[in-house]
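This structure is in structure tokens; I'll ask about it shortly.
Every protein chain except one is present and positioned as in the full complex.
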Amino acid sequence: MYSVTVSHHLMVAHSLVGAVFGPAQRLHGATFVVEAELRRETIDAAGIVCDIGRALDLLKVVLGDLDYHNLDELVEFRGRNTTTEFLAAEIHRLRVVLRENPVAWAAYDAPLG
Amino acid sequence: MYSVTVSHHLMVAHSLVGAVFGPAQRLHGATFVVEAELRRETIDAAGIVCDIGRALDLLKVVLGDLDYHNLDELVEFRGRNTTTEFLAAEIHRLRVVLRENPVAWAAYDAPLG
Amino acid sequence: MYSVTVSHHLMVAHSLVGAVFGPAQRLHGATFVVEAELRRETIDAAGIVCDIGRALDLLKVVLGDLDYHNLDELVEFRGRNTTTEFLAAEIHRLRVVLRENPVAWAAYDAPLG
Amino acid sequence: MYSVTVSHHLMVAHSLVGAVFGPAQRLHGATFVVEAELRRETIDAAGIVCDIGRALDLLKVVLGDLDYHNLDELVEFRGRNTTTEFLAAEIHRLRVVLRENPVAWAAYDAPLG
Amino acid sequence: MYSVTVSHHLMVAHSLVGAVFGPAQRLHGATFVVEAELRRETIDAAGIVCDIGRALDLLKVVLGDLDYHNLDELVEFRGRNTTTEFLAAEIHRLRVVLRENPVAWAAYDAPLG
Partner (left out) sequence: MYSVTVSHHLMVAHSLVGAVFGPAQRLHGATFVVEAELRRETIDAAGIVCDIGRALDLLKVVLGDLDYHNLDELVEFRGRNTTTEFLAAEIHRLRVVLRENPVAWAAYDAPLG
């Protein structure tokens, strides 16, 4: 199994609903460092899983819709808690890791439908 | 010259005033990884610049007043842009570095008054 | 598959029995940076795998029993080599990585019984 | 499942054939940070997956054949694109990750034949 | 003293002239992670040392002239050894650090003329 991973980051505000979140129920923010991994059983004739430059550009486009926003105000997330786990599945291309600070991160891993 | 550095992080929302900030004029957020460095010409009889545990606890107390807040709503920052540079000077104990994402960080360095 | 990872560290002394360990047969020490990953097929109604704060507190409690000790003197490890691999399985909650220095680390991965 | 990972790096020149590579079709170079992971269901009587020192030495020998070379001139890679994915499979011991810069890396994962 | 640092990377081939360089006399390559630090005694009315976005764009332009090239073939470096130290001074904006691999890096630090 081959894989290629590209990484970019986004800087967002949000708040979380539920007593379990403690102080994170307040409006606060995060720099999420996103790592998107693409996997393939074989590499193509050029010797690659995919075009790394295009993969990185695609990741930047996906994150660009969220970057520098307050996630609480985005229509597509209405009524949802934008936890690190939830965002990992939203951004997900194959395996996605979101590092929210030096001691906590979340990931979502699934085949593309 | 000896130095000791301790590090902790905080997760805040804020917005910045001025066309120079582009999309960062919108309410967004950041995980700031803070590195506070304390310097001294000599070490004491115990062989230390200061008690690392106490320095780390002190840093956590200082950051605890800001952590999980929207800085736009804090009275002490009213009318100020809470840029990475500004925050470095606010938190500053001797030399402070704030890493806001993997490709940009700011620092403030000055003797304590 | 969702996962959440929390990280903390511990600083211990130990020695290892067996010619294969070379100089590590002498009493020496290590800072182990521990990464504990918890996995779940779905997230709950709050949008999380688990409470990150509680997971981090739990990890600190588990590591607190070992931190700042000579592992050679702990009753529970008597007659065992406290290798990085062995410790990963001891601390293990689901997947545990212990980084012992910048060029070597070990992990243990298993379902909870 | 236990695993041990050792890491070393190499500094090589190469060029890549195919329009998909854009500017990387020119002769350029990379520092590849290689992480080789070895896995085993159980640890041996000494409490280890393998001898970490020997694993690191072995990795250095494998990388030593490539280090400080122009990969375009090596006979064994004639007619092949030495992409990060391809190199991961060449170096591969069980799971190999090659980090080529801070925002892109590739891996190859397979059982040993 | 305030400072802001921005970081980007480049991937180049080169060789070095002189017995002191051992195997690095052969054509090889490197990923250089460049950190450019800008310093100023005060911050401006907007609360910044400079526009981070513009600083990062400027750094990318400067590095873009070198990226994906064989430095041995660039006219401006003819007759010079493109060591890490030399490149740090070439790229230099105020303080520049070039990390060439996980265990070696170089820097150049000087006021702008």
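By written order: A, B, C, D and E. Residues from 1 in each chain.
Throughout what follows, a residue touches a chain if its C-beta (ideal position, glycine included) is under 8 Å from a C-beta of that chain, and two chains touch if they have at least 3 such contacts.
Note that the coordinates shown come from a computational prediction; the quantities given were computed from them, not determined experimentally.
The residue from E:2, E:68 or E:108 that touches the chain not shown here is E:108. The chain that is not drawn here is touched, among residues C:44, C:67, C:90 or C:109, by C:67. Although one chain is not displayed, subunit C still touches it through residues 7, 9, 11-14, 23-24, 26-33, 67-70, 100-103.
In the full complex, subunit E contacts the hidden chain through residues 16-18, 20-22, 80-86, 88-89, 102-110.
Of the residues in subunit B, those that touch the hidden partner chain are 1-8, 43, 46-49, 51-53, 56.
The rule is short, and it goes like this: only the chains that are shown with their structure count from here on.
Touch-path distance (fewest steps) from subunit D to subunit E is 1.
For the pair subunit A and subunit C, the CA-based superposition corresponds to a rotation of 120 degrees in steps of 5. Chain centres here are Cα averages; for subunit A and subunit E they lie 30 Å apart. Between the Cα centres of subunit C and subunit E there is a gap of 38 Å.
Contact with two or more other chains is made by residues 102-103 of subunit B.
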